[in-house]
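Showing just some of the chains, left in place.
A and B are the chain letters, set down in written order, and residue numbers restart from 1 in every chain.
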């Protein structure tokens, strides 16, 4: 950590800073410039906070030099991590497209949705049983019944399932239904008690980015999970909140290369929530793949117009299939490929 | 709700929209302009979502005309609501200043903190026992021990307590310690399961604004609590996230008059978290009072430099007292006053 003293800091104030650093067990380097004295703390600065020094008289600013995250950092783990979900790899050369509806509605809708997802070649299925909705007066998800419908529909096509966990008290239920990948939603990215709980589990976690979370905060949220022992974390960019009102969120495509540099963990993208409109999904999905994403979470629905939520952002089964084909072409242009199952491969695995 | 058709929408597409509105039990008004056909849905549009229509062919845009919130809306409840916390009124003519440390540390620190809060004339005390921290490696709060220290220190000065609830599983503990006001923090503003739980309780709730929450989302989060039966909700503006990096957050002072117009519930401000530096607190607190806030949540600590978290934003007991005096002068300039207890009043109530 670097502590910059004000231009009228006294020697006693510099001494106090030096003493505080030494008390924390770190060593000190004092550099006296023409306009400023700069004090460096040498050692594991993760024990120090900027506020510890910025509250001291004579201090102008304290600046971290080391990254605050460790387990998730590529700095300490150079190779890409590949996470295996019942034999389906996430991370590495092959990209996964995870399809399925925003919310679970009926067994029939789920049966058709799973069929569409499988026929598009996808190897994982998503569906929301517990829905975080802005209004208390709108549909909140089918809950446990929804989990059951999702499980059954996906099993028929041998698709591992991804679904959102909102409440720590539902963890046992998620285990009972053997949910394959637990999704932590945008609004819960900094629900630290929830992060700690999934950190104790042995299930892969998709961690969506908070609406206004910085890359650093997002990595720290993952570090919460990792610190509990669960290192199977998948980052999911889903658009950030900005001043722009022409679309729901701004898909932050830059986050992909930046995260891939900062962490060894896989990074996927949810273009459906990012744009908020079905017609934007193909362009955003293609951009995600071209920028290096390890997968996509795409909303699909057998009959989007009749969907109970986010009706305007789901693709039809046909659109999903067509998009997966294009994504594979783009992936190949940069030396990767979409990991697709043919119907026969699926049958053979049965 | 207003549905604007695209300039090349067909009659059949207009008809489909009209049918969908009627199916939802509302009436229809079709207005045919020179460039656009506009369809109005007449009735309780809270049943409709914009996506229901924006996914239909030929529709350009659907726009809500009614506000999505109801119980918290001033539109249906014209008079200001005053919330009573063990005899201390929040809302109405008198302003409350809620003092106390960011986090509970030791019995001695809490004893001195409570003394400072009482001597400044404050009638409520705050203190964090469960701390939402960005890093899993920093101090996470003393938990139940902290609740106990807060309760004891505050009781000695007859100060009702305000403290943050992060985890639904802690609700019984909060009841056991008879926490007087439950604070829902910024990162949990849209933790809907938590909102539903506090909605079932009979305890006043301070609902902090999410870091990037719009006024409308904030009101809807309150509506979640209210829909459960608990109408004792206090909004707390604490700064929003913007592009500016010179201070931690941007204190959105405009939210005060806007909320006061939209809702009948009290609105307070946390200038300590908004600015992030103790030296900014007086100016921001004064601005909040001048803009019409019903109270303030101010961090104070017997020895800020030694605080275990946010050391650079707490006021000393002396600074707190001085600030409360100035705030009262400003409150009086706009026909209000700070509700302060003299030592004798406090003793008399004992």
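In this section, contacts are C-beta pairs under 8 Å (C-beta built on N, C-alpha and C of every residue); 3 or more make two chains touch, one makes a residue touch a chain.
All values reported here derive from a predicted model rather than from experimental measurement.
S.K.: Tell me, please, the full copy count of this complex, given that what is shown in place amounts to 2 chains.
M.R.: 4
As a working rule, only the chains that are shown with their structure count from here on.
S.K.: For chain A versus chain B, what separation do you get between their C-alpha means, in angstrom?
M.R.: Their C-alpha centroids are separated by 28 Å.
S.K.: Residue numbers of chain A touching chain B in their complex, please.
M.R.: Result: residues 46, 49, 51-52, 54-56, 68, 132-138, 140, 166-169, 187-188, 190-193, 196, 210-212, 217, 220, 223-224, 227, 241, 277-278, 304-305, 307, 309-313 of chain A touch chain B.
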